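Subset of chains shown; positions unchanged.
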Amino acid sequence: MMDRGRLEAFSDGVFAVAITLLALNLTVAGPGHGHGSLLRQLASQWPAFAAYGVSFFTIGIIWVNHHALFALMTRVDRTLLYLNLVLLSFVVAIPFATATLADYLRVQGASGTTAGVLYAGVMEAMSIAFTLIFVHALRLGLLIVVPPPEERRSAVLRFGLGTVAYLVTMAVAFISPLVTLALAAVLAGYYVFQRTPDVPGDEPSA
Amino acid sequence: MMDRGRLEAFSDGVFAVAITLLALNLTVAGPGHGHGSLLRQLASQWPAFAAYGVSFFTIGIIWVNHHALFALMTRVDRTLLYLNLVLLSFVVAIPFATATLADYLRVQGASGTTAGVLYAGVMEAMSIAFTLIFVHALRLGLLIVVPPPEERRSAVLRFGLGTVAYLVTMAVAFISPLVTLALAAVLAGYYVFQRTPDVPGDEPSA
């Protein structure tokens, strides 16, 4: 069995690097490359800035939820370690999916849809991994507080809601990649402002 | 409610990666690319080195202040977590703003001004986020030591001073981006050498 501390330290490191690498997608050409004024360049790159903002807060929210869940764990087994690696493997892919979505945000047709499905698909995979971690921890009694069965079901449902939401986000990519990004932004906003009273130890303090 | 430790660990990770990514802006062409001698190349890249130095110490100072402020917190609520994410989203954008300022440091006119406003604007946004964190912590009594009202106002003012200073830094970009960088360097120097006796727990030990 492993202690929780180093799993959290490693995960925090991965989250921190992944969230910071997002900014590598922000670039402008130097002067005299025939790209027009800097202001025009920055304006034409609004997809990169919008995608940066949405992905930054999405990774931030995953980190907050990751922390809240693991703070409840009394112990960590090997299966959990590897489920956590699966989760992190999708977190690390977010900068790539973000760059691709930004590049194709104004593209209609098949390639735009592909970019939207890729972006929402990485979020979906991450969301499924997160739900598996929660279900595994519940089933093996790795949590400090074992919720009664009816709360257990509602908690699993609530977790599973994210996986449904990102499925919908994948679906709307067939309208346009921009709608995918907009829906991902709404989801991030929802998670920032939601209250989650049924996860013990996570009560808002105000 | 969350414990402070993991918030600090994650923030430290983001600060560490962002400060290190600054150096990715330092590059020279290899031999035989018709760029002249290495010495000439290095000399012509003084804007990249100057911007690197100023940004490195600016991020360093934010980290020092971040540490000093969070060391006073007894607890951390969700709002603070998300305000901290807002702060970090601008810290992470500093390497991009720095690279852009360096590229346009010798450009007069609109594009030079844009680069200066972008650079100082990211600092300004970061400074506002920092002030919001401080005000929120004060209002909800999250600090170990609750200062009396008159000190509270002076502390808020002192914090707010940074936001005014970076507004001025944005304004001087209309003179030239070089003046913006110079003023940012002066501000960094000021924060390094200032004494801040009214933040408890932060007294200089010598």
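A and B are the chain letters, set down in written order, and residue numbers restart from 1 in every chain.
By our rule, contacts are C-beta pairs under 8 Å (C-beta built on N, C-alpha and C of every residue); 3 or more make two chains touch, one makes a residue touch a chain.
Computed from a predicted model, the values in this text were never measured in an experiment.
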Full count of same-sequence chains in the assembly - 2 placed in this view: 4
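Operating definition for what follows: only the chains that are shown with their structure count from here on.
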Cα-superposition angle relating the copies chain B and chain A, to nearest 5°: 90
Mean-CA-position distance for chain B and chain A (Å): 26
Chain A-touching residues of chain B, taken from the complex the two chains share: 1-3, 6, 9-10, 12-14, 16-18, 21, 75, 77-79, 81-82, 85, 88-89, 92-93, 95-96, 99-100, 103-104, 107, 110-111, 114-115, 118, 140
Complex contact set, residues of chain A against chain B: 8-9, 12-13, 15-17, 19-24, 26-28, 30-31, 37-39, 42, 52-53, 56-57, 60, 63-64, 67-68, 71, 192, 201-206
